[in-house]
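Pasting in a structure now, in structure tokens, and then I'll have a few things to ask.
A protein chain is absent from this complex, but the other protein chains hold their places.
By letter and in written order, the chains are A, B, C and D; residue numbering begins at 1 in each of them.
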Amino acid sequence: MNVPARTLDVSGLAPGAFGHRTLLWWGTLGLMVIEGMAFALAIAAYFYIRLRNTTWPPNLPPPLLLWGTVNTLVLLVSVVPNELTKRAAERIDLRAVRLWLLVCLAFGVVFNVVRVFEFMSLNCAWNTNAYGSIVWMLLGLHTVHIVTDLVDTAVLTVLMFTGPIEEKRFVDVAENAMYWYFVVLTWLPIYGVIYWAPRLT
Amino acid sequence: MRTELVLIAAMAVAVCGCKRETRTFRESPPASMASDVAVSDLHPGGGNPPARSISPYEQNAWALNEGKRLFSAYNCSGCHANGGGGMGPALIDDEWSYGHEADQIYRTILEGRPNGMPAWRGKIPDAQIWQLAAYIRSMSGLAPKDAAPSRSDHMNGPPPENAAPRMIPKNAGTPPAAER
Amino acid sequence: MRTWTTIAVLAAALASGCHRNPPQGEQPAHGAAPAPPASSVTGQPDDGQWLMASKDYANTRYSGLGEITTSNVKDLKLAWSFSTGVLRGQEAAPLVVNGTMYIVTPYPNILYALDLTKPGAPLKWSFKPKPSAAAQGVACCDVVNRGAAYADGKVVFNTLDNHTVAVDATTGEQVWNATLGDINRGETLTMAPLIVKDKVLVGNSGGEMGIRGWVTALNLKDGSQVWRAYHTGPDKDVLIGPQFKPFYASDRGTDLGVSSWPPDQWKIGGAGMWGWISYDPELDLIFYGTANPGPWNPELRPGDNKWACTVFARRPDTGEAVWAYQYNPHDLFDHDSINEHLVLDLQINGQMRKVLVHPERNGHMYVFDRQSGEVLSAKPFAFTNTATGVDLKTGRLQYVEEKKPSTGKVVRYICPAEPGAKDWQPSAYSPRTGLLYFGHQNICEDMEGLEVSYIEGTPYVGANVKMYAGPGGHRGEFKAWDPVNGTIAWSIKEQFPVWSGTVVTAGDVAFYGTMDGWFKAVHARTGDVLWQFKVGSGIIGQPITYKGPDGKQYVAVLSGVGGWPGAIVSGNLDPKDPTAALGFVNAMSDLPAYTTKGGTLYVFSL
Amino acid sequence: MSLLDQEPADSGDEKVVPPLDPARTLPASLDVSAEKLEAVWAEKPGLFGWLSVVNHRDIGRRYIVTAFVFFFMAGLLALVMRIQLARPDNHFLGPDAYNQIFTMHGTVMMFLFAVPVMEAFGVYVVPLMVGARNIAFPRLNAFSYWMFLFGGIFVFVMFALNSGPDVGWFAYPPLSGPAYTPGKRADVWAQLITFTELAGLAVSVEIIVTVFKLRAPGMSLNRIPLFVWAQTITAFMVLLAMPAVMLASTALILDRLVGTHFFNPAEGGDPLLWQHLFWFFGHPEVYIIFIPATGIVSTIVSTFSRRPAFGYLALVLALVSTAFIGFGLWVHHMFATGLPQMGESFFTAASIMIAIPSGLQFFCWIATMWGGRVVLKLPMLWVLGFFIVFLVGGLTGVMLAAVPLDLQVHDTFFVVAHFHYVLIGGALFPLFGAVYYWFPKITGRMLGERLGQWNFWLFTLGFNLTFFPMHILGLEGMPRRVYTYQAETGWGDLNYLSTIGAGVLGVSVLVFLVNVIVSLRAGVLAGDNPWGAGTLEWATTSPPPNCNFVYPPTVAGVNPLWENPPDQPVVVGLRDDVRDVLVTYVLDAEPDHRTEFPEPTIWPFCTALATSALFIGSIFTPWAVVIGAVPLFVGLTGWFWPKEAGETGTQAWPIQHRTLPKPGEAPAGGPV
Partner (left out) sequence: MHAASVLQSVLAPAGPQAAHIARLWWLMFWVATAVFVIVSAFVVGAIVWKRTEPRRDDVLRVAVTLGVAATVVTLFVLLVASVWTGRAVASLGASSTVTIELTGHQWWWEAVYDDGTPSQRFRTANELHIPVGRPVVLKVTSHDVIHSFWVPNLHGKRDLIPGYTTAIWLQADTPGIYRGQCAEFCGLQHARMALYVTAESNDAFERWRMNQRREAVQPTTDNARLGRDVFLRSTCTQCHTIRGTIAGGAMGPDLTHLATRGTIAAGTLPNTRGHLAGWILDSQSAKPGNQMPPNSLPAGDLQLLLTYLETLK
């Protein structure tokens, strides 16, 4: 091989990294931008439709606070095992990762079950009127995300138990945890919009 | 063999697609069929009841939608509401006083029925009656879901025709055809 | 026969005597000056019989019979019953004349005569007018009939297909048969005729079909037409002449029945008359309200749309209008004004006034000076958010702008809904308590205006409506109203709209029925339910009370659910469609779980 | 030939010191075997291998070719339309067919050609320009291509089945809603959007991450080539704009299929909500197409003026501000709706303001040409065409920004003329330039000069003949999207002229096609850098090897081939037995760590199939979403699931021996 005159030797560099140094982190961030934008626009659409209606919600009781609030609490508490999972992954601590992934999974399942009650307590169907359509869309959009993350977590958990285990899988676990933060963070404004916006008229 | 299968499948798709999407504006509706409407399950003298033909428009989304438009344009909705009935009987249920087949409905519209259904002969062109007949069947889920109309730009009423529960007709004049 | 009449007259006289001297402990209403019994106004003091659906010309539905009292009503028992054989909504009031009871059924409008002198009241005869079956297709809200009228040995009633028939009360033979309208124009007759002097007054139904409303007077003798007053169109058709002196400026003018409509629209503008007419013999005036203008979608008929939703005072002999007042100018919500106008003399602001009391669909209780047509008060008797009240200076109803229906846009939470706060179901007024008793509904709705073509003989509505229970969640109420003070005395909440009429007696018991089939007796002063009986089908009929040939007081009512709210049962409508039955099905989707079709007369006694 | 006939003007002040000992030479242990590298980065053989491709060059090439195929088909549709419009009251097409055809033309051009082809060039060129061995997330890249392809096939098959969309490319409800477009035509449109947006969003994420994390050492922010800047900014616009149209098309399809009321005015919805959402995407969409084109223009102008682009910083800032302002003027598509409170003046001002950065770019390019010496090769010829044609489009754009004038010419043929001048002028001319420019890199052969000249001149002639008369037609009152017009309108002659022009355009495109086919077989061999350009893609062979660069380069300037000192170091130390890639820091592109890139795999293809089945099925029944989720889950799991440790070069890293640095810790190895 034709050896160039000068070189930059990178052989000593680590074969991987965590956090914002990785491609995956940036990729996930890109995904979050897309989805965050979708959420933001859906919320904007909510308020736009609200402008077009004289009463809000249109002659319906506002959604029951109970299940939404329960779920908000579940989500907020789930941040703890999520953070612990992330830290365990960054420590390459397989035992801890397995444990906390299971806990996260449990939280995800609980959340999704409660979500069913949330849908039932909206007091309207998606085809009742435009209000029903937009709240179902908001809640549905978010549900798609938590279901996706739940499935993600489930697959990762299985992988962590069955192997093959490589270090870069811990990066996946850490990024999955970051995505859960996104899901939690986006929920807060959506929670406010679905449950509180109709009450503050 | 495989190619043939693929070809047949493709043609089937093509045919379905065409039927659903064709928009024919200069209609030549089918000629009127058997002169009477059997609304009884009883067929003395044995033999099978005459075979019924399905409305030429039943699988055509455009025609079904025209039927839907005409249903309110000709004030059908005044009596039958959006299918639930009022002055006239409900059309989204499984009861058909004068038969659920397209040509029975066609005749019901054309000739009227004694308990209040007006006779529309000469007031609605033939092709449009057939479109109405096809649409009316779709109201109780008897038309293909991918061709049946969806919600209208009006007040949310009964489930739109493409989501209407399929009501297997009761007291139908000629039962077997209902299973189509 | 004659004996029975004598007894009846005597009994009535007795009853009114009792009435004049109230039992101990019962205070006459409103202090010193007891209101004169309404029946005295009518000149028909016979409390033992029931000669017209509204009992008397004043429309009080008050009976001087006092055998059934608040204390013994709990012992009321079924005396006998009779099946009409017709399973549609039974809205009629039975008549009791000379020991015979006459009941007229919904389409096919069979008239039965039952012999009350015999045990179990066997059928004397029946009269079948055989109306055209096609008429069912133009009857907007079930094929009901609201009763017959008796005079001069004739029972007069209407058939759905626009015939008024007089039948010999004794033999059941047809005396005459007059054709008044045309089903091909969407007309039907459902009202109970009123016989004033020698005239039979009949109005048409079909405000949902693009008819042109009228009231017609027929000669009682031979059924020939004496006059016909249209409710839309030029003054000469409306019988507006030099005598016409409406109180409010907005009701004055030439040919308002034309100019307040878009061109030609008055010809198909509805404004029929299918409710109650009352008569004041003293002033020699009849009073009635006209029905809604059509189509429902108000954007299709800009203008005041006179004379829809209007009360007319007319001369019974010529039909000439003396005054008029439009309750709902440019009606927005199908608020027919056909409800009863009670002819009462009340102490208003310390002054005895000759008044008309009218519970209007728009939720306001109107009190008029019946001589001038001035609105003395209009107080809301039910929840309403569509109007803020009536401007007593101009007489105009003050609509709430944001509740105005518009084309292609659902306006939500309209209260009261299309059937109004109170529909046709007639009220009763007891001079003893000074209270007005009536059942009404608590229904709100969402409404969307639609474009609609006028196609002769088909519905001309142009609206999608979806009704539901109003505030509180109950759909009906039975109410006692103090017309002098304009306050609610007491009220009973009912699950379903109270679609039955009311009767109140000198025993201070008020009777009404519910759509789930309970026939109830309540204490007229307190509103306590004293007795109730479950009948075969929901009640939308008009209870009456009479004194039987045996001298006992009877209470009778037809059961048989139907009418507009009961159409879901009587017409097998599909609740999957909330807009069915012009939107009423949505509010009544659970009714089929409570009652089925029926058509039975129930008669109770102690 | 001497490629650099002048010294780069302005490279002295920002010299980045390569983070290494300049004296060091390569020890034998770090040498790589080119053969081994080629094998490691090779794709699998056979059909299976063809479906498993994950490298950006193959995918980029497929993307470009596929997009051009769609372009030809949409162009044919345009020709058919022009035939219909050639004479008044023509009966060549009925309204039903015409509506499908013009909708297909617009939709395919916008969603299956203009945006994808720009991204396709990004996929091909950006990794090369930044000196990377592949694009970030190669499997996602493959998935993106398959989604794009399947979406395109889907819409054309439906079109052939008479189910092609017929509601216009902006599909305004209520016309596109359930009540007025029965059948599946509008659903097909809405779902096509989902296909292409998914593909587009995926590519955008890849490009952003590639540019952020895979740049050659030394390529700090101020040395990123302008084309790469343009692609990055575009990618960001895509991320922010496309969710709007996805949300809107989802709402539309929900309205149509499950009876929601987003656009039903009767039930509290609003047809204008669609317009807001759509144009919030739709206007940036124009810049999503235009900004990459400006990157192409900057590249070509710089190359053929033989000097770095004048005003590098100004050009980058112009792009950034265009992107920003591009999001603030969607309402100018809605002036005619008569919304009083929408602040028409504000949107007029914003719409006019966006001309400033465009003007700035224009002046910088002209300055570049003035400052250099222009060599008028074919790519430059197309850019020249761009200058003239786009200028017209830009100027009519300023007219359209004025509310009163917009009220007159909105939705007329004037607008048709305007946006064809903008899109063909602003994007297609540069794009043809790009094809002529990068064809040698992609194929190793030059595109023929003579046919190229014919292509260009016929195109320019045909284009102006077709579209210039439309300005006048619009002013004479001809609305757009009419399938015919009446003789008494007097529009016949200009339309006839326009149709002739369309024929010339067609011939020109045919010439181009012939040129490509001929050149592929018999074109002049290109060599590494036929144009003497300065960016990194020319630093490798034509076509590039499997690994792009045997020794990944480092850079010392915007145009490394012009500005790098002769002894500029190359990167060594990446493994040649796995797909080892160097990851650098975002800002200064210092080496950060290495990472392994994935092998070829069939899973993206399978996942794309599953996704397509789900999307298409959902048009016919909502249950398809539930049922289709199962194969999709299988596909994604298969995609994600690691191979057995040790197989095909993926080595398990022993967990007990910690090799990764802690978060925040300095890279363990660092530059040696």
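Rule of thumb we're sticking to: contacts are C-beta pairs under 8 Å (C-beta built on N, C-alpha and C of every residue); 3 or more make two chains touch, one makes a residue touch a chain.
Since this is a predicted model, take the numbers as computed values, not measurements.
Though it is not drawn, the left-out chain touches B, C, D in the full complex.
From the options D:153, D:175 or D:500, the residue with contact to the unseen chain in the full assembly is D:175. In the complete complex, the residue from D:48, D:324 or D:370 that touches the missing chain is D:370.
Taking the complete complex into account, D:409 is the one of D:125, D:257, D:409 or D:539 that touches the chain left out.
When the omitted chain is restored, the residue from D:159, D:262 or D:362 that touches it is D:362. Touching the omitted chain from subunit D are residues 6, 9-10, 94-96, 99, 167-168, 172, 174-175, 179-180, 265-266, 270-272, 307, 310-311, 314, 336-338, 344-345, 348-349, 352-353, 355-356, 359-360, 362-364, 366-367, 369-374, 376, 384, 387-388, 391-392, 395-396, 398-399, 401-412, 472, 474-477, 479-486, 488-491, 493. Where subunit B meets the missing chain, the touching residues are 23, 25-27, 69, 73-74, 122-125, 127-128, 153. For subunit C, the residues touching the absent chain in the complete assembly are 210, 258-264, 268, 301-304, 408-409, 451-456.
One rule holds in what follows: only the chains that are shown with their structure count from here on.
The greater number of contacting C-beta pairs, out of the two interfaces A-D and C-D, is seen for A-D.
Distance between subunit C and subunit D, defined via averaged C-alpha coordinates, is recorded as 74 Å.
For this pair, subunit B with subunit D, the centres built from the Cα atoms lie 48 Å apart. Shown for subunit B are the residues in touch with two or more other chains, namely 151, 153-156, 159. Of all residues in subunit A, those that touch two or more other chains are 58, 127-129. Taken in their complex, subunit D has these residues touching subunit A: 18-20, 22-26, 30-34, 136-137, 140, 201, 204-206, 208-209, 212-214, 217, 239-240, 242-244, 246-247, 250-251, 254-255, 258-262, 264-265, 267-270, 273, 276-277, 280, 550-551, 554, 566-575, 580, 582-583, 585, 591-596, 633, 637, 640-645, 650-653, 655, 658-663, 667-672. Note for the complex: subunit D touches subunit B at residues 96, 158, 160-163, 174, 177-180, 182-185, 255-259, 261, 264-267, 620-621. Contacts from subunit C toward subunit B in the complex involve residues 133-141, 208, 408, 410, 446, 448, 450, 452-453, 455, 457-461, 464, 466, 567, 571-582, 585.
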